[in-house]
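Missing here: one protein chain of the complex. Every other protein chain is in place.
Order of writing sets the labels: A and B. Residues in every chain begin at 1.
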Amino acid sequence: MHAPRSQNYLNATVGIRSWLLTTDHKRIALLYFAGITFFFLIGGIAATLIRLELITPQPDLGSPDFYNRLFTMHGIIMVWFFLIPSIPTTMGNFMIPLMIGARDLAFPRLNLLSWYLYIAGGLITIAALLLGGVDTGWTFYEPYSTFYATGYLILAVFGIFVAGFSSILTGLNFIVTVHKLRAPGMTWYRLPVFVWSTYATSLILVLATPVLAMTLLMLLAERVLHVGIFSPQLGGDPLLFQHMFWFYSHPAVYIMILPSMGVISEVVPCFSGKPLFGYYFVVWCSIAIAAIGFLVWGHHMFVAGMSLYASLAFSFLSYLVAVPSAIKVFNWVATMHEGWIRFDAPMLYAFGFIGLFTIGGLTGLMLAALAVDVHVTDTYFVVAHFHYIMVGGAVMGFFAGLHYWWPKISGRLYPDYWARFAAILAFFGFNLTFFPQFILGYLGMPRRYQSYPPEFQIWNVLSSAGASILAVGYALPLFYLAWSILKGPRASADPWGATGLEWTTSSPPPTENFPKIPTVIRPPYQYDQGVPCVQSKDG
Amino acid sequence: MHGFPWWPPTASAYATRVNFLFSSLLIIAALTVGLVIFLLAFFATKYRHGSNAVRHQPTKKTWRWEVGWTTASLLIFVGLAVWGGELYVHLYNPPPNAMQIFIVGKQWMWKAQHPGGQREIDELHVPVDEDVRLVMASQDVIHSFFVPALRIKQDVVPGRYETMWFRADKVGRYHLFCAEYCGTDHAHMGGWIYVMSPRDFADWLQAQGGQQTLAAQGERLFRSYGCSGCHEPGGTVRAPSLEGVFGGPVPLSDGSVVTADEHYIRDSILNPQAQVAAGYQPVMPTFAGQISEDDLAKLVAYIESIGPKRSGAR
Partner (left out) sequence: MAEETLGFQYSTLQQERETVTLGMWAFLATEVLFFGALIAAYFSYRIWFGAEFIAAAKMTKVALGTANTAVLLTSSACMAMAVTTHEAGSRRAPVLWLTATALLGLSFVVIKGTEWFLEYQEHLVPALNFDLARHGGVAEIFFIFYFCATGLHALHLLIGICLVCWLAFAIGTGRLKPGSTTRLIGLYWHFVDIVWIFLFPLIYLAGRNG
């Protein structure tokens, strides 16, 4: 006979209003989760159509205009409506207050506003898509975007502009929360790395996104008012747009990867039964990545017409920014040395992350080599590079965190066999999809091409085959995670044997997070011969 | 049946050096990834939960390792930055007296104009073992001139000239692609580079039919657009003579000195108020919107032909 279900944040109040007007960070996290899943689906459908199209060298699925709108929407949706929000708004929102021993974020109502701004921006962009889309590429280069592009540019850009405010307010909320709402005894150096990573991400969100806002505003001014700030006819400079755009968009990629790195820093110590190797280094590397990440934007412009000296400087700085990432990889691997390694699904995703992020990162170093970049920029080599980091890295990290914290969030356990199978399937599907693209890139296949020379076909076919496997790997969690909610065994407070504060409260947590605010007495990731030592005094 | 193409053709000494740099980076990357994957697999096996490997207390002295691999990473990465940069600088130093070809990119074709006046569309014929310098303009949006076999690529930006040079050393036919998204037919904006033996190239030039050289056509335009009215002796308005100007220094009214290269000539025609020659009134009218890129190329070629030498600098 079941004991009566205790009250938790999921069942504390019922009704649609209690969800749509909630200020509980945990419920807001689930609202975001619904949103990003929806947008991942849309972006994924676009990717499916792209890979189907590219099976043959000729156009198959539609006109060139249709294809151009397809890859543009894929980029816009995946970057701004999936990757950038993904981990911070779901796991960040849910876990940060729990990890620091707080009852909520600093500004709960602002948190809800962030979600509404995200949804509003997303709906505006979806409207642009349904009305016919836009064909500029997600990078909106001038003067094509303002004076030559057909389609619903103004609507799409406005949607991104609105969603940008969601990013800014979320980042602001996290920064203030981490500074001011830590539980007694939770000093900065006792914070889990996921909190530090989210903090570093939030610094970028807050400082870089306004520059995007201004850039998009100027783009809109051009398009709506038919004036030319970046237009050569008036003496304006098309390259100024690129500088302003990439000044945001490069730090943006660190928004996308830092939270995943934070997840891996949680998963690896837990499933190694050992403290994280080099905690201080990992922490400061996160900050270093955020800081140096603001200085490398020019590496997107090595063939754009920048000066030689600018190119040399940006290349050097791009090599520099790789150092803290490399240090993190070494630290994760060293954590496993002399540990008690377990192979649950979160850890399998973490293994995948480390391997694929390393490959992606090293190809980044190849791109930072100026003479190589001249050849492979604007080709599939770059496409492969950023998908290794974004998908092999960030999305794997997302799935690692999803599987790690699912018991805490839902109070249920998912079937381990299916989870591990999905992880391995996704790993193989991913590599088959994107490794051939490195070869295509060096061969010279440019990106954003619907038609291509026939000798490139074999690699495209392999890539599309891989995409079909990857799709299955991504679809499976939808099924077994949903099953777990209905039929899965109930989870205990700490099913994995981890050490953070979030594991001291029930699964799912009560609305107020902790019956009593904990007092922290030790650093994170403390294990005694594989046995976890929880951070707080019992209370 | 195309089989598995692994590597693009290599059609210049520079491309060979890029191959070497890329391959070296590839090997370094493969070794690093190999090391990481090996360690992951090794640790996962030896230290799996339930194995009886020896596990000491986790060391507190992690900083030795940290300093070690941080220093190693820094040194390797900085070394690679220098190497990659050094080869890139090569692209910015075209040799003097390279054959100069004007390229205009527009949606969705590439047009080339040889010094002898020969014109091509979506094709470029060049002689083997000769320095070729491309002066490129766009008529509308940003395009990018990409020849994988030569490992070179340069964005072509409207409103300015971009230059690029190469020396092909292998006869053959090589892909030309547009590599910067430019609209509907971006994927079709390409063609072929034909590297020909000197004799074949001479035959090809001959076969294009008689036309005036680019510079001669430019001289005709110099008159028909009215430039000679001011810039030649006896003109009504006092304007600098352009004889011997190209490639040399030009003192400006604000005290600075610029080099009279193709960028300067183009800007002087399209935006004369921006840089006024010292000692002259800013009375030159702008020809922006009146002269096509094709004609601009001819004018530049003409002014270059009456100058002492080509600057050769990028």
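The rule we apply is simple: contacts are C-beta pairs under 8 Å (C-beta built on N, C-alpha and C of every residue); 3 or more make two chains touch, one makes a residue touch a chain.
Please read these numbers as outputs of a predicted model, since none were measured by experiment.
Among A:132, A:185 or A:235, which residue is in contact with the omitted chain in the full complex?
Reading the full complex, the residue touching the unseen chain is A:235.
Looking at A:30, A:83, A:99 or A:206, which makes contact with the chain not pictured?
If we include the chain that is not displayed, A:206 is the one touching it.
Which one touches the absent chain: A:41, A:127, A:181 or A:521?
Only one of A:41, A:127, A:181 or A:521 touches the chain omitted from view, namely A:181.
In the whole complex, what residues of chain A lie against the chain that is missing from view?
Given the touch definition above, chain A has residues 97, 102-108, 168, 172-173, 175-176, 179-181, 206-211, 213-215, 217-218, 221, 225-229, 233-237, 240, 244, 247, 512, 517 touching the missing chain.
Over the whole complex, note the residues of chain B touching the chain we left out.
Residues of chain B in touch with the missing chain: 254, 273-274.
Convention: only the chains that are shown with their structure count from here on.
Quick one: report the Å distance separating chain A from chain B, using the average Cα coordinate of each chain.
The separation of the two C-alpha centroids amounts to 35 Å.
Enumerate the contact residues on chain B facing chain A in the complex.
2-8, 17-18, 21-22, 25-26, 28-29, 32-33, 36-37, 39-40, 43-44, 47-50, 53-56, 58, 62-63, 65-66, 69-70, 73-74, 77-78, 80-81, 83-85, 87-92, 107, 140-142, 144, 146, 148-149, 151-155, 157-160, 162, 175, 177-188, 271, 274, 288-289, 314
Give every residue of chain A touching chain B within the complex, in rising order.
Against chain B, the touching part of chain A is residues 63-65, 68, 135-137, 141-144, 148-149, 232-233, 235-239, 272-275, 277-278, 281, 302-305, 308, 311-312, 315-316, 318-320, 322-323, 326-327, 329-331, 333-334, 336-343, 351, 354-355, 358-359, 362-363, 365-366, 368-375, 377-379, 439, 442-444, 446-458, 527, 529-530.
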